[in-house]
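Accompanying notes for the structure given below.
With one protein chain removed, the remaining protein chains of the complex are shown where they sit.
Which chain is which? They are A, B and C, in the order written, and residues in each are numbered from 1.
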């Protein structure tokens, strides 16, 4: 029985990125990253009819193989995580299965395995949502990135400032849309006939995307449009400044942490 | 009478964000924020005919209820602010009623209460402006945000620098419009036939919005357009730098102030 | 004669921004700024036929009055600058007349005064260029701005870095245009049939203006377009960083200089 325990410990060190004894990722997790990437690219390409029609059965079979691989990987992780103090025993396993990482892992293969059981496979919308879910596999990569965890920490630290600039952006968005509704609503009811409609124009202008499907035609509307565009630069500048400072601080911290790691390893 | 005074003091601590004894906002002000947000969202949705026609009477009644609530809140604030040394007595109340916050509060409900008294309710433009005013309620949220007051302070500190970059932007705007008027005015009088007309193109290009309703057609015009686009990046970069530095400084100051608050609280 | 000298000295202190004894600008120069601004706005509005046709004679007369005022101001400055050690005597006056500021001042009124002497006043292009010159009056404001002189100094200091990022931008511009010429030139010779033609698309894409008059249609062209757009963000980020650092440094220096001024004044 000690041999099983030692074997499980070795497996655990391979599959849990935080349990791996050396720097970086274990060979197993490197392989998982490649499988996730390839399977996601296939799931993206498969939605394009001209590509899928070249070899529809190959895509279906590959998808099935990937789902089985992810299923087995899920079982191995569930079994091996018993080595972690937090997830010991049956109760610990249930607790593990309810972590965000494990749920994302489950979603990555479950729909493919359950699809044959569904009656209305021909449902168009359902098929699309199901394909979208498969691409969510990409989110599995998040667990492997140390820098990403540090970065999301940094964004969380500046949550309040970012929320304030988002709130300011919402104010300008609503008021420019309301102004356009007052100025151009009568002439152009299809696009500026209500504030929610005018907000499509506002968001395109404030983010400086400017598709050009909607733009003001009256002189007053153009003046408001110009002021909104210029305000948009200010609204881009504020989160840019905050995120720039936050990301720069986050990377400095990452570097310090890493130097610390190198120190006592 | 002492009981009334104690009651008014308790109410004042609830309604004035600066008089609240703990950190953050009082439960009353939290409730006001939610009511303002919900009433603004309703005012925005109501402008959309497809939404309003689903239940026109419900919207009208809800609007009436919100206006009455804001009216009562206004009276309570006016009465309770007597606790503040600045606004004691009848003269103090008049001084309070003339503060920006109180005027914004008044505008938030007065138009709704006065609308039935107006004769020409069917006036289209008037109705639109009236709806715009109701959305100004969102501006009431400004009084509750400590960070916003700090930020506006920071922008005021750098007023001169921001004005200079606005002035430079105006120069480039006018000269690129004038150049386009000279180069393309003859070919395309509708859009480049005068400098004010060409400024619509200039502002769309310098802010990199680029709707695509107007663009140069001649070779010289395209060269000027390219130079203008590249100048636009410089003009975006300057206020971005200033605002980034200003907002970063402002948030540092906010943090210091808050730490100071925590220190002696 | 001493009275004339004292009078000239007083006038010189009024008209030369650097000779004014107090901080800020002299009342005379404040008035000049307003006259320049009003005359420029009139020159801009005059190009719009719907505005000019309202009162064509008023515009022509105002323009004439402004030109005479600027002419007199020019003579006064020329006479008063004799107080400055650099511009003493006849030779000094000639040296003053050849400074950039004096030439800009001359251009601000000369065309208006010379226009009646020209034979072919009806020439359309000439009239437009002449109007453009009148708007160059705005450049006169540059001499009054201390911050502008500091800023242009800062940009000059980082000249090399900005040139490098401009050079890099030119590289990406040329290579993306050349790539599009190879990929889409055959299908769309009108817009991508040569590298100079494709550069119009490149500049619109790299600066993220994106008018939408030209865009790739083939799959390979769209991939190159996407890569170019993403490269554009990098090319915007680089000068933004340099200009942000430069302007922030420049404003710090301005503040220090001003504090120094306050110190010994």
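Throughout what follows, a residue touches a chain if its C-beta (ideal position, glycine included) is under 8 Å from a C-beta of that chain, and two chains touch if they have at least 3 such contacts.
Computed from a prediction, not measured in an experiment: that's the story for all the values here.
Engineer: Specify the shown partners of the omitted chain in the complete complex.
Structural biologist: A, B, C
Engineer: Looking at the full complex, which residue from A:19, A:44 or A:62 touches the chain that isn't shown here?
Structural biologist: Per the contact definition at the top, the residue touching the missing chain is A:44.
Engineer: Using the touch definition up top, pick the residue from C:47, C:112 or C:240 that touches the left-out chain.
Structural biologist: With C:47, C:112 or C:240 as choices, the missing chain is touched by C:240.
Engineer: Can you say which of A:5, A:58 or A:132 touches the chain missing from this structure?
Structural biologist: A:132
Engineer: From the list A:28, A:84, A:99 or A:207, pick the residue that touches the absent chain.
Structural biologist: A:207
Engineer: By the contact definition given up top, give the residues of chain B that touch the hidden chain.
Structural biologist: Looking at chain B, the ones touching the missing chain are residues 208-212.
Engineer: Tell me which stretches of chain A touch the chain missing from the display.
Structural biologist: On the side of chain A, residues 40, 44-45, 47-49, 51, 124-125, 128-129, 131-132, 135, 138-139, 141, 145, 147-148, 151, 169, 199-200, 203-204, 207-213, 236, 239-240, 243-248, 251 touch the unshown chain.
Engineer: Name every residue on chain C in touch with the hidden partner chain.
Structural biologist: 158, 160-161, 164-165, 167-168, 171, 174-175, 178-179, 181-182, 185-186, 193-197, 205, 208-212, 215, 222, 225-226, 229-230, 232-234, 236-238, 240-242, 244-245
Going forward, only the chains that are shown with their structure count from here on.
Engineer: By CA centroid distance, what chain is farthest from chain C?
Structural biologist: When every chain centre is compared against chain C, the largest gap points to A.
Engineer: Rotation angle, chain A onto chain B: superpose the C-alpha atoms of these two copies and give the value as a multiple of 5 degrees.
Structural biologist: 90
Engineer: Any idea how many Å lie between the Cα centroids of chain A and chain B?
Structural biologist: Spacing between the chain centres: roughly 32 Å.
Engineer: How big is the gap, in whole Å, between where the Cα atoms of chain A centre and where those of chain C centre?
Structural biologist: Those two chain centres are 45 Å apart.
Engineer: If a residue has to touch 2 or more other chains to count, which residues of chain C qualify?
Structural biologist: Chain C, residues with two or more chain partners: 208, 210-212.
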